[in-house]
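With one protein chain withheld, the remaining protein chains of the complex are depicted in position.
And then chain A:
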Amino acid sequence: MSKLLTRRYIDQIKAMFGKEPAKPTEISPAAQKIHFYKKNNRDEIGELKHRRAHEKPSHKWRNRRWATLIFANLLFVFSYWLDIQVLEGALTASRFVGFHMADLNSALQVMLAHKHIITNLLIGTATVLLLWALLGGRTFCSWVCPYHLVAEWAEKIHLYLAKKKLVTDQPIDRRLRTVFWIVFAVLAVVTGYTVFEAISPTGILSRALIYGAGLSLLWVVALLVFEIFFSRRAWCRYACPIGLTYGVVGILSPVRIKYKLEGCFHEGDCRKVCLVPHVLETVIKGRAVEPEVALGPDCTRCGLCVDTCPTGSLSFEVKGLSKLL
């Protein structure tokens, strides 16, 4: 990785904790050449092709992702209902064909509150840590977390209402998520209760699916109402400590979205569909520091930007593997 890319990636790690990404101060000659060339050339055939692609938006990655998310959650449900025992437990902790798995944030909360770690919990945590370090950290959010799916549907309602000018998105300070992460960690240590687990919509929804609905779903509904009428995707963007935990785990992950500067028209459609637009800061005209840039660790690898990009400038990449293939 070039020095410029490393610098940018560190900037993106800071962005994950809530800092607004800075404009690059230095751009590589290769990237500068492309930026310059774009300014002075209009490719009419390219634009025609591009317009045509806009008319047929793809849902390839979204469909794959929804299928995976629903499959994973149904595997929990049917393991219990039909007693097939493949994935027993809930998202907070489970056994996959007998092998322990523990959600990283839940496990952390338990360790901090109880201050004692038993072997099974350690095995489960280590397994899941390795799994998501390989698969991309916040990949958990968009490919597994059930709240992410219902929040995506709520987002559609929000965007519809926003189009009708009935609601407007009210952004909130992104540093809040880091504050919540620290506050809930401290609360767990000080009170001795897993305070966050009581309000985690991920855990609540996962248990509701498997063991039946309860009153705690009201909290999930309240969050969705807030997101529909007040602030777009507020929980996932500004509050959820689980997202930050997995984001940190994914910092060095080989699975990521890669941006290619050359074909990009800088229209920003990708930023409009993105849950975490600050990771796509690099697609803004004149900001890419190299011809190819990997998105930051806060990216949930949901693929919405890949689907929406009419020029194929954004794509999934597995570091190392792509070179082998």
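General observations
Simple rule for what comes next: a contact is a pair of C-beta atoms (placed from the backbone, for glycine too) under 8 Å apart; a residue touches a chain by one contact, two chains touch by 3 or more; residues count from 1.
Quick note on the criterion: contacts and distances are computed from a predicted model.
For the chain that does not appear here, its UniProt entry gives the protein name "4Fe-4S ferredoxin", which is one of "Thioredoxin", "4Fe-4S ferredoxin", "NAD(P)-dependent nickel-iron dehydrogenase catalytic subunit" or "Serine/threonine-protein kinase RsbT".
When the whole complex is considered, the residue among A:231, A:282 or A:300 that touches the unshown chain is A:231.
Among the residues A:10, A:70, A:166 or A:198, only A:198 touches the chain that is left out of the figure. In the complete assembly, the contact with the undisplayed chain comes from A:92, out of A:73, A:92 or A:308. Set against the missing chain, the residues A:66, A:219 or A:316 yield one that touches it, A:219. Although one chain is not drawn, its touching partners on chain A can still be listed: residues 79-80, 88-95, 100, 102-103, 106-107, 110, 113-114, 116, 118, 120-121, 124, 170-173, 176, 179-180, 183-184, 187, 192-199, 203-204, 207, 210-211, 214-216, 218-219, 226, 231, 234, 238-239.
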